[in-house]
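Here the complex is missing one protein chain, while the rest keep their positions.
Naming follows writing order (A and B), and every chain is counted from residue 1.
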Amino acid sequence: MADKDASPAVLQWFKKSKLWKSIFRHDFSDTPRTRLQRVFGNVFLHLHPVRTPKDALKVTYTWGMGGLSFYVFLLLVVTGILLMFYYRPTTIHAFQDMKDLAYAVTLGGFLRNMHRWAAHLMVVVVILHMVRVFLTGAYKPPREYNWAVGVILLVLTLFLSYTGYLLPWDQLALWAVTVGAQMAANTPVIGNEGPFRLPFVTTSNDARFGLIGGTMVGDSTLIRFYVLHCVAVPFLFCVFLCVHLWRVRKDGFSKQTGEKVDVWPHLVSREFLAALLVTIILFVWSMALPAPLEGIANLNVTPNPSKAPWYFLGLQELLVYFDPWIAGVALPGLIVAGLMAIPYVDTNPKGIGVYPAMGWKRIGPLRLWHPTERPFAVTVFMLGVVLWFALIFIGYYCRGPNWEWYMPGELWSHRRVTKLTLKNLPNFWGALLMLCYFLEGTPMPKAIKARLAAARGPNAPARISAAFHMGLGVVMAIALLLPLTTAPDAEYPLRSRYTTLFEALGHAPNAPFMSWLYRTVEALGPALGTGLVVACILALGGALGFLGLKFATFKDRMYDELGPVKYSLVMGLFLMMMGVLGKLALRLLFGMKYLITFPALSFNI
Amino acid sequence: MKRILFLLFTLILTGLFGVVVWMDTAREWTGYQRQFFHSLTRAERKGLAGGIHQVALEDLRRIDRCTTCHVAIDKPQLALAEQPFTAHPGTYLESHPPEQFGCTVCHGGQGLATDTKAAHGEVKHWEEPLLRGPLIQSSCYKCHGDVREIEPHAPRLVQGMTSYKQLGCAGCHTVNGFGQNVSVDLSDMGEKPWQLLDFTFVHGEERLSQWVEQHFQEPRRVTPGFRAQELPPGEEEIYPTFMPNYGLNEEQARALTVYMLSLKSQHLPAAYVHPPAPQEPEPVYASSVEAGKAVFQKFGCAGCHGLDGVGGRRSWNAWLGDEAPSLVPVAHYYDRQTLKEFIRNGRQPVPRSNPARPTPPLYMPAWKDRIPDAQIDQLVDYVLSLGEPLPGSPPANGAPQAAGGNP
Partner (left out) sequence: MGAAVSGQTVWGQLEERFGRRQFLLKTGWAFFYLFLGGWLLSNLRYLFPNVLYEPTLSFKAGHPDEFPLGISEKWKKAQRVWVVRTAGGFYCFWARCTHLGCTPNWFEAEGRFKCPCHGSNFNKDGDVIAGPAPKPLWRCSVQLANDGQLVIDKARLENRPKLREQGDFFLPYQA
């Protein structure tokens, strides 16, 4: 530093000693040489490159989220280690130790608050980091592998949160873990209650048993989750973290524009400031809000409503619409697999290191603000993120006692009696509906188009495509509405043409579309009513077909670009995501429970 | 710019850290202890330690830090007049030394907490609030199985138990294996989780004691059920509670509440428990009718049929058009054998002939497994003695009348 001479003589002498020089290999003057030495001469900083492009430092580009997730992880490790000094993972002591931390340990309550809120913050930061990396195309070659490692780190973050959630041994903990563990029991094949259960799988040897170390959540679960939370998962996390950081260093940063500047001090100082800011935020947060702690865990009483932590509420909300093996096992598995697959199926080389340009597009009467670059990738990914947070919103703000729907701000009432009626679609129609839905993804490859055009004239491919999509749409509408509204037996007298299913759903408050249809049909009489049902089928079919048709040319182009394997992967995942939305709509508008159901196999969709 | 931010951030952080330390140091109890120690002379202060005081009771699985603020609770010579510095009233601490009993085992509250509100358990997520007023008497029953021993100390508890017997609650409810199963088992009523109760129509705070007390006074206000118009179309109405309104005044309701809160299934270590005195021999009655009256009272027949069987309680059955089951006219319709069989087998709820009217929820339970046969005979004698047979009615030993049993 400039005023080196001003430091006391003793210090100057000490800085010349062998001891000092053996630890600090360079002096601290601000020269280009020492700037480099600081980074590569320091084990903590050497994960950074020595020099980096100036644009890569911009907060507007990185949001600082990668470095911050690492910092929050460090904070969690530090506070976690401290908390371990006062924690005993037994059902007798765990809850008492929480109370001790809050009431009898100096700064114990504050440290616990900080650990809890930092865990929440870490989930947010990691998700934002993922969104940022996606939007700037930073997962594209050569960084595909690192994206997959990042997804693993996201999963580990959530698993750390989940395992940590049990440790306070209060009602929140017990029930979040009970529900989470029950999902494991619904794993296909190896879960006691899952579909296609193997014959020898019972409650005392299935996946759930392995997860919680017993048939119910208790002492063995607590020690198991304790070890997972404090040792096993952090260890795995560190391994993947090393790989992740190492790959960032080796693959280079995604932003490569702008002149190169020294990482010390330009990047290091920014990281330091960001860490300070996050620490301030966590301090304020932990001072203002104590970490939640409910009554001691009690297997006989489930809180009403019993809500998972917010980051799992999307999952919990999905569990309302799907069987546990789908919502708790298959969908999360698909989400993770789908996220990991992104860099391998997205072959578009454009968009690395820049945010996608946005523009206005007119579709019919709508003006949409949409990405003009990588439109499909960005739209689908952001749709997924928004859908996930919409589910979280519903779970957090719109669910009250007995998991009933309340508007945000509406007063909860334990006296609300809403008898919900749900019906299944007959298997044949349900399977037909799903088949047609997935067939909507079928593209028309170039070669076939050419042959059709040659054989039947230049308009033939377009006409056939239109007929195909509209046909599928109408079949879907028939498969949905026909079995609901009319009995298969034509011999029935006219009045009872409408099935008991129709009647039941017509009276159900949770099937608004069906009750509207039922009431209108009742009012119109049999002849007009039948006409209305037909009109509804046509309208719905037309709408679904039109949607398919709208994207036909896009599908065809995508197929030609990606080839059959990648295309079916992308389209399959996309249709499944939209299918989740579709099932939500079927449940909320039509009062539909299952499309396909084989109770004997525990296989229901 | 970065340097300004750096200075600003470190400044804020240092300030925040100061506030955190201050918040952690300035606990409520430190203020109380300071106040208390200021009131003492130097000599009095000798041997008194500051900081968090606690009694850890391994057997009871309780840790009570109450004495952190209630510093003078076992030191009457140092106590002040105002809370939390008073001494414990009475001589209870001599018979229940705090180092052996702690505080919360009798008083309720959250022993581990050191903030007033949390420590008194008057917060969400704590099921054992401080038992204020006479409610504390409900704790005595845990150990003192024979409450007559402690009647001067727990008058409300004894009153509540007496009322329970007199009103005939055992006719519908079971406590520790004695009673009928027409309605809920009350054996662990004192531990009922609040969140299983509906507080919509309960005035005041959401406490178990509030719910129980108000339910005693006006059962149908607290548990009104659902009328058809409150339900989605097509749903049948849900009855209010069929517990009759016994017209209890506040004092009686509170006494019964004290008894209800004392009913807990938890087991205390044997060293703490005073076993109840051995059962006294059955008193000898002058006549079979007298003995029958005792049976009538013991098994809670009065719960529905009223004290002395003369006037029925207005239960929800009466609301539905069924009459209150008074026993005075019984002698007109039944002979001994029919009546005995009726008591032995009871009458399970039967759907009414008019399907528009819902099935009455209350019914006569079967007593054959609960009352010994000889006592049923005495009971029959008693019930038949309540009314004189009409002159024209069939002889007492004749065949039962066809209309009998269908009021």
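Here, a contact is a pair of C-beta atoms (placed from the backbone, for glycine too) under 8 Å apart; a residue touches a chain by one contact, two chains touch by 3 or more.
A quick note: this is a predicted structure, and the numbers were derived from the prediction, not measured.
**Q** Using the touch definition up top, pick the residue from A:111, A:380, A:477 or A:570 that touches the left-out chain.
**A** Of all options in A:111, A:380, A:477 or A:570, contact with the hidden chain holds for A:111.
**Q** Specify the residue from the set A:82, A:422 or A:482 that touches the hidden chain.
**A** Of all options in A:82, A:422 or A:482, contact with the hidden chain holds for A:82.
**Q** Among B:21, B:184 or B:374, which residue is in touch with the absent chain?
**A** Checking each option in B:21, B:184 or B:374, the one touching the absent chain turns out to be B:21.
**Q** Extract the touching residues of chain A with respect to the undisplayed chain.
**A** 1-3, 82, 85-86, 100, 104-108, 111
**Q** Across the whole complex, list the residues on chain B that are touched by the chain not included here.
**A** Answer for chain B: residues 3-4, 6-7, 9-11, 13-14, 17-18, 21, 51-52, 54, 56, 63, 65, 99 touch the chain left out.
In this section, only the chains that are shown with their structure count from here on.
**Q** What's the distance between the Cα centroids of chain A and chain B, rounded to whole Å?
**A** Chain centres of chain A and chain B, defined by C-alpha means, are spaced 48 Å apart.
**Q** In the complex formed with chain B, which residues of chain A make contact?
**A** Where chain A meets chain B, its residues are 92, 96, 99-100, 102-104, 106-107, 109-110, 170-171, 269-270, 272-273, 276-277, 279-280, 283-284, 286-287, 293-295, 298, 300-301, 303-304, 413-415, 417-419, 507, 509.
**Q** Quick check: in the complex, which residue numbers of chain B touch chain A?
**A** Residues 2, 5-6, 9-10, 12-13, 16-17, 19-21, 23-24, 52, 54, 61, 63, 65, 110, 112-115, 118, 124-127, 193, 195-196, 198-200, 226, 230-235, 238 of chain B touch chain A in their complex.
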